[in-house]
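Here the complex is missing one protein chain, while the rest keep their positions.
Labels for the chains are A and B, by order of writing; each one numbers its residues from 1.
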Amino acid sequence: MSAGIPVAVAEPGRPRVLIGVQSTGLAGIASAAVIAVATLVAVFGPLLARTDPELPNLSLAWIGPGGGHLLGFDVQGRDVLSRLLVGARTSMLGPLVVVIVSVVTGTGFAVVAAWRRGAADAVISSGLDILFAFPGILLAVLATAIFGAGLPAAAISLSIAYMPYVARVLRGAALRERSQPYVAALEVQGASASSICLRHLIPNILPLIVAQATILFGYAMVDLAAISFLGLGVQPPKPDWGVMISENQTGIVQGYPLPALAAGLCIVAVVIAFNVLGERLFERAQAGRG
Amino acid sequence: MSEPAAASQTVAPAPAAAAAPLLEVEGLTVRLRAGGAMQPVLRDVSVTIRAGEALGLVGESGSGKSMTARAIDRLLPDGAEVDGSIRYEGHDVASLSGTGLRQYRNQVAMIFQDPRAHTNPVRRIGDFMTEALRTNLGVPGAEANRRAVEMLEQVGVGGGARRLRQHPHELSGGMLQRVMIAAALLTEPRLLLADEPTTALDVTTQSEVMAILDDLRREFGLAMLFITHDLELAAAICDRTAVMYAGQIVEVRSSDRLHDDPLHPYTAALAAARPDISRTAARLLAIPGRPLSAFEAPAAECAFAPRCAHAQEACRAALPELAELDGGLSRCRRASELRGRLGTASDG
Partner (left out) sequence: MLLASLLVASFVIFAATYLAPGNPIAALSGGRSLPASSVHVLEQRYHLNAPFFTQYWYWLGNALHGNLGISITLRENVSTLIASRIWTTAGLVLYASVLILVFGIGMGLAAGLRPGLVDTSTVVLTAISAAIPAFVAAIVLILVFAVKLGWFPAIGNGTGVLDDVRHLTLPALSLAVSSLAIVARITRAAVREERERDHVQTAISRGIPARQLIRRHVLRNAAIPITTIAGITIASLIAVAAVVETAFSLNGLGAYLVQSAQSKDLAVVQGISLLLVTAFVVVNLLVDVLYAMLDPRVSLGSRAA
């Protein structure tokens, strides 16, 4: 560069691409591995299960591990391992739906509020503030009263309850991004609002969105399992990890803790994995912004 | 490194210099942990400040000027390796602890660059100003407040006791910096370390705050280490000016002679790069390349050589020493032969 007057160049937003799980450290890799296993099980579970997870056989109730049944039998004489494998499906699918719906809608509201600012922002923010008054479980209870118990109702209610949290975090990030010089440069060049948002603004806050979604998955899993535990979500005899804990709770005091504990462990392991990964991604998203 | 023999070169009507220097830094080398290894940030830095004397420390980003002040004030991050010595009134600063250290901190006050970041946002101004007085010097609250109000008047911040009850976010940057200056002066220090005190302020406020700082310094007879990237500013208010590059001192000169008769190509280049409003130029001068930090600079050559218009073979052969020349110090081995050709007379 020849000696001349340095000029600040308006640089169109280069999306700070999520470089990949590999660079997030050992804990990050371990978490990703756990998540990968859980996902595979969720997809292929029914194929892996050797025994019918839903067929009760009371004569086998509470028998411990042995003879090809690694985790023994549950309260109704069903193979615990098979139920865990098949139950992974609902236990993972539910949170997935919740995360997708709440993140997509949350991002939408956040970006609109950040872009338009002024009245639109005020309206959206007030709306979000009101939604904050509803804890997820409460909404699920109300949904049950209207629609009856079941996973879809629970998932929708949780999505509605989570959306304001996503929107609040992303609104802040979107506002910061909005005030970057490159956005003004693009506007001056005549780019439309939607094209700027879709092609520049959102990609630039994408690391934060992904991090938030990952952390949210953990929370959704816990809440959905809790709702199923209460009998308001997935209904027995379907094998869902939350349901399994509820069904086998009596075993704890009777001296057969394994089925309930096994289901609990699955939940905790996957949630820890999502929390750890989510936090790593969050740190990297913050660092990328600075 | 030898102490400059140019003790009598202070030109301004300075008070009669004390026999021994107030602050002596000798051979200061500091390494910090970065990227898994210990990297140098300061290399063999030596400066001396006498009582009542103002020394300017000029350099670009990464030159190590802030680090020098922090080293003097013992504010280096944990795990920093420090070689060389820092002596205040003859005492070794590094070995101070407990009461001795606290007394030292009362005598040496530091003013920071960004006043807003350096004041606690949840505490009141009065708290901020009188904290050291009440904690270290045992001054009772009411008396401390009274002194604070008086000092605020001196820096041009009115409002008296009401001002003491305000919070930092209620004041503008310029006012906050004046408050910081006032707070620093309350413990009656003998040495002020001013780390780019006006860089974060807008231009009009800059000159106001500079004027206040300069006035008060002279009024109280304080010594000052004034850190800045602005060569002209340092030369304007300091008796002597030191120039740093890549973690090393490259020149020390009395301020009035610095501009016309610099002893190092870097100093000359810095002075020439500043646009002069009274002249028309077809092109702004800039020093080619970019400034090096200490850990990027090669250990066995002149760090400025790659960017220097006057560099020769010998400059890259070995690290030049800081040598005395005509009342100043220079780290350029061609300093004496280049004299007269480095000043504003020769541009480009």
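Everything that follows uses one rule, which is that contacts are C-beta pairs under 8 Å (C-beta built on N, C-alpha and C of every residue); 3 or more make two chains touch, one makes a residue touch a chain.
If you're wondering where the values come from, they're calculated on a predicted model, not measured in any experiment.
Residue-wise, the contact with the chain that is not shown comes from A:Gly136, picked out of A:Pro53, A:Gly136 or A:Pro207. Only one residue in the set B:Gln39, B:Ser85 or B:Thr187 touches the chain that does not appear here, and it is B:Thr187. When the missing chain is restored to the complex, the residue among B:Ala71, B:Ala132, B:Ala182 or B:Cys315 that touches it is B:Ala132.
Among B:Arg33, B:His169 or B:Arg274, the one in contact with the hidden chain is B:His169. Per the touch definition above, the residue from A:Ile29, A:Leu70 or A:Ile272 contacting the chain not shown is A:Ile272. Counting over the whole complex, chain A has residues 126, 129-130, 132-138, 141-146, 149, 168-169, 171-172, 218, 222, 225-226, 229-232, 242, 245-246, 249, 252-253, 255, 257, 260-261, 264, 267-268, 271-272, 275-276 touching the chain that is not drawn. If you put the missing chain back, the residues of chain B touching it would be 73, 75, 101-106, 109-110, 112, 114, 117-123, 131-132, 135-136, 167, 169, 180, 187.
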